[in-house]
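Here the structure is laid out as C-alpha coordinates; the discussion comes afterwards.
A protein chain is absent from this complex, but the other protein chains hold their places.
For chain A:
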Amino acid sequence: MSTIVETAPRGQTRRRMRVDGWRWAGRIFLVFMLLYTALPMIWMLITSIKSGFAAMQFPPQWWPDQPTLASYQKLLDPQNSVGQDFLRFFWNSLFVSTVTTILSVIVAVPAAYAFSRFSFPGRNFLFFSVLLRNMFPAVIFLVPLFILMRVLGLVNTHGSLILTYLTFGLPLAIWLLKGFYDNIPVQLEQAARIDGATRFQAFILIVMPLSTPGIIATAIYSFIGAWNEYIYAYTFLSKNDQLTLPVGIQRFFSENTTDFPGLMAASFMMSVPVVVLFLVLQRYFVRALTEGAVKH
(Lines give C-alpha, C1' and ligand atoms only; values in the text may rest on other atoms or scores of the structure.)
Protein backbone atom coordinates (compact mmCIF):
# COMPACT_ATOMS: atom_id res chain seq x y z
CA MET A 1 0.00 0.00 0.00
CA SER A 2 2.66 2.47 1.05
CA THR A 3 4.75 1.69 -2.03
CA ILE A 4 1.86 2.61 -4.29
CA VAL A 5 1.45 5.95 -2.52
CA GLU A 6 5.12 6.67 -2.92
CA THR A 7 5.53 5.72 -6.54
CA ALA A 8 2.42 7.40 -7.88
CA PRO A 9 3.58 11.03 -7.45
CA ARG A 10 7.03 10.23 -8.77
CA GLY A 11 5.52 8.78 -11.94
CA GLN A 12 3.41 11.89 -12.30
CA THR A 13 6.31 14.33 -12.01
CA ARG A 14 8.31 12.39 -14.53
CA ARG A 15 5.46 12.53 -17.00
CA ARG A 16 4.95 16.25 -16.45
CA MET A 17 8.63 16.94 -17.05
CA ARG A 18 8.58 15.07 -20.33
CA VAL A 19 5.51 16.97 -21.50
CA ASP A 20 7.18 20.24 -20.51
CA GLY A 21 10.25 19.36 -22.57
CA TRP A 22 8.12 18.87 -25.64
CA ARG A 23 6.16 22.01 -24.90
CA TRP A 24 9.34 24.08 -24.76
CA ALA A 25 10.62 22.54 -27.98
CA GLY A 26 7.28 23.45 -29.53
CA ARG A 27 7.49 27.02 -28.25
CA ILE A 28 10.98 27.50 -29.57
CA PHE A 29 9.92 26.11 -32.93
CA LEU A 30 6.95 28.47 -33.01
CA VAL A 31 9.16 31.46 -32.16
CA PHE A 32 11.41 30.61 -35.10
CA MET A 33 8.40 30.23 -37.37
CA LEU A 34 7.07 33.56 -36.16
CA LEU A 35 10.38 35.31 -36.83
CA TYR A 36 10.61 33.65 -40.21
CA THR A 37 7.19 34.90 -41.28
CA ALA A 38 7.12 38.22 -39.44
CA LEU A 39 10.61 39.59 -40.12
CA PRO A 40 10.11 40.19 -43.86
CA MET A 41 6.83 41.95 -43.06
CA ILE A 42 8.52 44.12 -40.44
CA TRP A 43 11.37 44.93 -42.82
CA MET A 44 8.79 45.84 -45.45
CA LEU A 45 7.14 48.26 -43.04
CA ILE A 46 10.46 49.80 -41.94
CA THR A 47 11.67 50.23 -45.50
CA SER A 48 8.40 51.83 -46.53
CA ILE A 49 8.96 54.73 -44.11
CA LYS A 50 12.56 55.35 -45.18
CA SER A 51 13.72 57.82 -47.79
CA GLY A 52 14.95 56.36 -51.09
CA PHE A 53 18.56 57.02 -50.13
CA ALA A 54 18.25 55.50 -46.65
CA ALA A 55 16.74 52.35 -48.12
CA MET A 56 19.88 51.71 -50.21
CA GLN A 57 22.39 52.26 -47.40
CA PHE A 58 24.75 49.51 -46.28
CA PRO A 59 25.03 48.54 -43.48
CA PRO A 60 21.27 49.14 -43.29
CA GLN A 61 19.62 51.55 -40.89
CA TRP A 62 17.71 49.26 -38.52
CA TRP A 63 15.41 52.14 -37.70
CA PRO A 64 15.27 55.07 -40.17
CA ASP A 65 16.93 58.32 -38.99
CA GLN A 66 14.16 60.33 -40.56
CA PRO A 67 10.98 58.28 -40.80
CA THR A 68 8.71 59.64 -43.51
CA LEU A 69 5.27 58.85 -44.88
CA ALA A 70 6.19 60.39 -48.23
CA SER A 71 5.86 57.09 -50.11
CA TYR A 72 2.34 56.59 -48.79
CA GLN A 73 1.38 60.17 -49.64
CA LYS A 74 2.68 59.73 -53.16
CA LEU A 75 0.81 56.45 -53.68
CA LEU A 76 -2.48 57.78 -52.34
CA ASP A 77 -2.33 61.12 -54.15
CA PRO A 78 -4.73 61.07 -57.13
CA GLN A 79 -2.98 64.18 -58.63
CA ASN A 80 0.33 62.32 -58.91
CA SER A 81 0.80 59.92 -61.87
CA VAL A 82 2.24 57.23 -59.59
CA GLY A 83 -0.72 57.63 -57.25
CA GLN A 84 -3.16 57.53 -60.17
CA ASP A 85 -1.68 54.22 -61.34
CA PHE A 86 -1.58 52.73 -57.88
CA LEU A 87 -5.18 53.64 -57.10
CA ARG A 88 -6.32 52.31 -60.46
CA PHE A 89 -4.49 49.00 -59.90
CA PHE A 90 -5.93 48.81 -56.42
CA TRP A 91 -9.42 49.38 -57.77
CA ASN A 92 -8.84 46.78 -60.53
CA SER A 93 -7.70 44.18 -58.00
CA LEU A 94 -10.61 44.98 -55.73
CA PHE A 95 -13.06 44.68 -58.62
CA VAL A 96 -11.67 41.38 -59.92
CA SER A 97 -11.39 39.83 -56.45
CA THR A 98 -14.82 40.96 -55.30
CA VAL A 99 -16.60 39.75 -58.43
CA THR A 100 -14.70 36.45 -58.20
CA THR A 101 -15.72 36.08 -54.57
CA ILE A 102 -19.38 36.84 -55.17
CA LEU A 103 -19.60 34.52 -58.16
CA SER A 104 -17.77 31.75 -56.38
CA VAL A 105 -20.18 31.88 -53.42
CA ILE A 106 -23.14 32.01 -55.79
CA VAL A 107 -21.90 28.91 -57.61
CA ALA A 108 -20.35 26.98 -54.72
CA VAL A 109 -23.30 27.19 -52.29
CA PRO A 110 -25.92 25.54 -54.51
CA ALA A 111 -23.35 23.15 -56.01
CA ALA A 112 -22.17 21.95 -52.60
CA TYR A 113 -25.76 21.69 -51.38
CA ALA A 114 -26.71 19.61 -54.40
CA PHE A 115 -23.70 17.31 -53.98
CA SER A 116 -24.58 16.89 -50.32
CA ARG A 117 -28.34 16.40 -50.52
CA PHE A 118 -29.41 15.08 -53.89
CA SER A 119 -28.58 11.84 -55.58
CA PHE A 120 -28.38 12.13 -59.34
CA PRO A 121 -26.65 10.11 -62.04
CA GLY A 122 -22.94 10.88 -62.28
CA ARG A 123 -22.88 12.53 -58.85
CA ASN A 124 -19.66 10.91 -57.65
CA PHE A 125 -17.95 11.29 -61.00
CA LEU A 126 -18.83 14.97 -61.15
CA PHE A 127 -17.77 15.53 -57.57
CA PHE A 128 -14.31 14.12 -58.15
CA SER A 129 -13.89 15.74 -61.55
CA VAL A 130 -14.40 19.04 -59.75
CA LEU A 131 -11.08 18.31 -58.09
CA LEU A 132 -9.33 17.41 -61.31
CA ARG A 133 -8.10 20.98 -61.84
CA ASN A 134 -6.36 21.00 -58.48
CA MET A 135 -4.33 17.90 -59.29
CA PHE A 136 -2.10 19.89 -61.66
CA PRO A 137 0.07 22.95 -61.05
CA ALA A 138 -1.73 26.11 -62.12
CA VAL A 139 1.01 27.07 -64.62
CA ILE A 140 0.20 24.05 -66.79
CA PHE A 141 -3.06 25.70 -67.79
CA LEU A 142 -1.47 29.04 -68.60
CA VAL A 143 -0.97 28.59 -72.33
CA PRO A 144 -4.15 26.56 -73.02
CA LEU A 145 -6.24 29.09 -71.09
CA PHE A 146 -4.56 31.98 -72.88
CA ILE A 147 -5.46 30.45 -76.25
CA LEU A 148 -8.98 29.81 -75.02
CA MET A 149 -9.35 33.40 -73.80
CA ARG A 150 -8.09 34.70 -77.15
CA VAL A 151 -10.67 32.60 -78.99
CA LEU A 152 -13.35 33.90 -76.64
CA GLY A 153 -12.09 37.44 -77.17
CA LEU A 154 -11.46 37.89 -73.46
CA VAL A 155 -7.74 38.69 -73.51
CA ASN A 156 -7.15 42.11 -71.95
CA THR A 157 -10.42 42.01 -70.05
CA HIS A 158 -10.99 41.45 -66.37
CA GLY A 159 -13.49 38.76 -67.36
CA SER A 160 -10.63 36.44 -68.35
CA LEU A 161 -9.15 36.70 -64.86
CA ILE A 162 -12.48 36.30 -63.06
CA LEU A 163 -13.25 33.15 -65.06
CA THR A 164 -9.80 31.70 -64.40
CA TYR A 165 -9.82 32.48 -60.68
CA LEU A 166 -13.27 30.92 -60.39
CA THR A 167 -12.03 27.62 -61.80
CA PHE A 168 -9.12 27.70 -59.35
CA GLY A 169 -11.09 28.59 -56.25
CA LEU A 170 -14.33 26.69 -56.76
CA PRO A 171 -13.12 23.10 -56.20
CA LEU A 172 -11.97 23.70 -52.65
CA ALA A 173 -14.95 25.97 -51.99
CA ILE A 174 -17.35 23.23 -53.07
CA TRP A 175 -15.58 20.57 -51.05
CA LEU A 176 -15.44 22.73 -47.97
CA LEU A 177 -19.12 23.64 -48.15
CA LYS A 178 -20.22 20.10 -48.91
CA GLY A 179 -18.57 18.99 -45.68
CA PHE A 180 -20.63 21.65 -43.97
CA TYR A 181 -23.93 20.61 -45.48
CA ASP A 182 -23.18 16.94 -44.78
CA ASN A 183 -23.01 17.81 -41.10
CA ILE A 184 -26.33 19.62 -41.02
CA PRO A 185 -28.98 16.98 -40.25
CA VAL A 186 -31.43 16.61 -43.12
CA GLN A 187 -34.20 16.42 -40.53
CA LEU A 188 -33.84 20.16 -39.93
CA GLU A 189 -34.94 20.86 -43.48
CA GLN A 190 -37.63 18.22 -43.29
CA ALA A 191 -38.92 19.80 -40.09
CA ALA A 192 -38.95 23.21 -41.76
CA ARG A 193 -40.83 21.85 -44.76
CA ILE A 194 -43.43 20.27 -42.52
CA ASP A 195 -43.63 23.49 -40.52
CA GLY A 196 -44.74 25.26 -43.67
CA ALA A 197 -41.60 26.20 -45.58
CA THR A 198 -40.98 25.43 -49.23
CA ARG A 199 -37.80 23.58 -50.05
CA PHE A 200 -36.17 26.85 -51.01
CA GLN A 201 -37.34 28.61 -47.86
CA ALA A 202 -36.03 25.72 -45.75
CA PHE A 203 -32.66 26.22 -47.40
CA ILE A 204 -32.61 30.00 -47.02
CA LEU A 205 -34.10 30.22 -43.51
CA ILE A 206 -32.64 27.16 -41.81
CA VAL A 207 -29.66 25.74 -43.70
CA MET A 208 -27.98 28.94 -44.92
CA PRO A 209 -27.65 30.55 -41.48
CA LEU A 210 -26.11 27.34 -40.15
CA SER A 211 -23.55 27.27 -42.93
CA THR A 212 -22.51 30.94 -42.61
CA PRO A 213 -19.04 30.07 -41.24
CA GLY A 214 -18.47 27.85 -44.27
CA ILE A 215 -19.69 30.50 -46.67
CA ILE A 216 -17.46 33.12 -45.05
CA ALA A 217 -14.45 30.82 -45.21
CA THR A 218 -15.19 30.11 -48.85
CA ALA A 219 -15.45 33.81 -49.57
CA ILE A 220 -12.16 34.65 -47.84
CA TYR A 221 -10.43 31.83 -49.65
CA SER A 222 -11.57 32.96 -53.10
CA PHE A 223 -10.87 36.61 -52.33
CA ILE A 224 -7.30 35.97 -51.19
CA GLY A 225 -6.63 33.66 -54.10
CA ALA A 226 -7.78 36.25 -56.60
CA TRP A 227 -6.15 39.19 -54.79
CA ASN A 228 -2.67 37.64 -54.74
CA GLU A 229 -2.60 35.93 -58.13
CA TYR A 230 0.26 37.09 -60.34
CA ILE A 231 1.16 34.88 -63.29
CA TYR A 232 -2.28 34.80 -65.01
CA ALA A 233 -2.80 38.51 -64.50
CA TYR A 234 0.67 39.09 -65.97
CA THR A 235 -0.13 36.95 -69.02
CA PHE A 236 -3.73 37.88 -69.78
CA LEU A 237 -3.46 41.63 -69.30
CA SER A 238 -1.13 43.95 -71.12
CA LYS A 239 -2.87 47.32 -71.06
CA ASN A 240 -1.58 49.53 -68.27
CA ASP A 241 -5.00 50.71 -67.11
CA GLN A 242 -6.26 47.17 -66.55
CA LEU A 243 -3.43 45.75 -64.46
CA THR A 244 -4.10 44.30 -61.03
CA LEU A 245 -1.90 45.15 -58.04
CA PRO A 246 0.57 42.21 -58.04
CA VAL A 247 1.49 42.93 -61.66
CA GLY A 248 1.12 46.67 -61.44
CA ILE A 249 3.45 47.10 -58.49
CA GLN A 250 6.20 45.29 -60.32
CA ARG A 251 5.60 47.23 -63.55
CA PHE A 252 6.00 50.80 -62.62
CA PHE A 253 8.63 50.64 -59.94
CA SER A 254 11.38 48.98 -61.93
CA GLU A 255 11.64 51.07 -65.06
CA ASN A 256 14.85 52.98 -64.27
CA THR A 257 15.89 52.71 -60.67
CA THR A 258 13.81 50.85 -58.20
CA ASP A 259 12.05 52.99 -55.62
CA PHE A 260 12.22 50.55 -52.71
CA PRO A 261 10.31 52.61 -50.13
CA GLY A 262 7.51 53.12 -52.65
CA LEU A 263 7.46 49.44 -53.56
CA MET A 264 7.31 48.45 -49.91
CA ALA A 265 4.59 50.99 -49.15
CA ALA A 266 2.55 49.63 -52.05
CA SER A 267 3.15 46.06 -50.89
CA PHE A 268 2.06 46.98 -47.40
CA MET A 269 -1.13 48.60 -48.58
CA MET A 270 -1.81 45.62 -50.79
CA SER A 271 -1.67 43.29 -47.79
CA VAL A 272 -4.04 45.46 -45.74
CA PRO A 273 -7.38 44.18 -47.14
CA VAL A 274 -6.34 40.56 -46.75
CA VAL A 275 -5.09 41.01 -43.21
CA VAL A 276 -8.19 42.96 -42.21
CA LEU A 277 -10.48 40.35 -43.75
CA PHE A 278 -8.63 37.62 -41.96
CA LEU A 279 -8.55 39.31 -38.57
CA VAL A 280 -12.24 40.13 -38.65
CA LEU A 281 -13.39 36.76 -39.89
CA GLN A 282 -10.71 34.38 -38.65
CA ARG A 283 -12.91 32.73 -36.03
CA TYR A 284 -15.31 31.72 -38.79
CA PHE A 285 -12.44 30.54 -40.92
CA VAL A 286 -11.02 28.26 -38.24
CA ARG A 287 -14.47 27.00 -37.31
CA ALA A 288 -15.20 26.22 -40.94
CA LEU A 289 -12.02 24.32 -41.54
CA THR A 290 -12.51 22.17 -38.44
CA GLU A 291 -16.29 21.78 -38.51
CA GLY A 292 -16.42 20.87 -42.14
CA ALA A 293 -13.79 18.23 -41.68
CA VAL A 294 -14.90 16.51 -38.50
CA LYS A 295 -18.07 14.49 -38.23
CA HIS A 296 -20.01 15.02 -35.03
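Throughout what follows, a contact is a pair of C-beta atoms (placed from the backbone, for glycine too) under 8 Å apart; a residue touches a chain by one contact, two chains touch by 3 or more; residues count from 1.
As a convention for this text, contacts and distances are computed from a predicted model.
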Margin query: Given that one chain of this complex has been left out, which of "N-methylhydantoinase B", "Putative protease", "Lipid-transfer protein" or "Sugar ABC transporter ATP-binding protein" is its protein name according to UniProt?
Written below: "Sugar ABC transporter ATP-binding protein"
Note to self: Touching the hidden chain in the complete assembly: which of A:A197, A:I224 or A:L281 does that?
What the structure shows: A:A197
Note to self: Contact with the hidden chain only, please: which chain A residues?
What the structure shows: 185, 187-188, 190-199, 201, 206, 209-210
